[in-house]
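One protein chain is absent from this view; the other protein chains keep their places.
Now for subunit A:
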Amino acid sequence: MTNMTDKSIIQARNIEKIYPNGCHALKNVSLDINRGEVVVIIGPSGSGKSTFLRTLNQLETISDGTIHIDEVSLTDRKTNINKVREEVGMVFQSFNLFPHKTALGNVALSPIKVKKKPRAVAEQEGRELLKKVGLAERMNNYPSHLSGGQQQRVAIARALAMHPKIMLFDEPTSALDPEMVGEVLDVMKSLASDGMTMVVVTHEMGFAREVADRVVFMEEGELVFEESPERFFSSDNPRLQRFLGQVL
């Protein structure tokens, strides 16, 4: 524990990920993330961004390396991964709301079942969170009666309901119609300004420039480059240049 800086809440060291089909998705990836930091990961399709994000809450196991979340080792067999996941919220590209529950039901479910909160308390907190993401009027709607942007905001509220220390976002706006991207990014911005530690995979370069403390570029399973946004976007790294040339 001596070599850990007390600021890093996520320490990923020398991560290797080889899928059962032989696909080598992560190659020696190391990244430390500080408490309250917003890190944006960009990179071409198939570069391993999602895989890396998903190793941080063990939706994917790693083949080699170590990950510590708040000084808890994820590779330690004694670690209760469900406890770690309570601390690490995740927002998916495809929302993954529970279709059989209302917006409020989605938000309150895990606090009730996992944290064993009384229903009334969980729902009160849920209402406040939904208010915070601008959905006070839509609490009793089922996901099928919400727009994509609204669904993604419910998904964010649902993750926040567990009071996580870290939030992971995997392309949260990629499945949205352009006019709905803004409302979701606004929620994420306010979350960042509240001091939440966030790891965000996105193609929204504007968000990266404006909100990120650090931007990370991945390609072919490698972490190629990490910098502050100003330096990142003015870098002349040829691999990064090639990628930015394609997306911008």
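By definition in this document, a residue touches a chain if its C-beta (ideal position, glycine included) is under 8 Å from a C-beta of that chain, and two chains touch if they have at least 3 such contacts; residues count from 1.
Operating definition for what follows: contacts and distances are computed from a predicted model.
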Q.
Name the omitted chain as UniProt records it, choosing among "sulfate adenylyltransferase", "Putative glutamine transport system permease protein GlnP", "Septum site-determining protein MinD" or "Ring-1,2-phenylacetyl-CoA epoxidase subunit PaaA".
A. "Putative glutamine transport system permease protein GlnP"
Q) Per the definition of touch given earlier, which of A:Asn34, A:Ser63, A:Thr79 or A:Asn96 contacts the omitted chain? A) A:Asn96
(Q) Among A:Ala159, A:Val201 or A:Leu240, which one touches the chain that has been omitted from the display? (A) A:Ala159
Q | Sole residue of A:His24, A:Lys113 or A:Lys131 that reaches the chain not shown, by the stated touch rule | A | A:Lys113
Q: Specify the residue from the set A:Lys17, A:Lys49, A:His68 or A:Arg85 that touches the hidden chain.
A: A:Arg85
Q. Hey, which subunit A residues sit against the chain that's not shown?
A. 57, 59, 82-83, 85-86, 88-90, 92, 94, 96-102, 109-110, 113-115, 142-144, 155, 158-159, 162
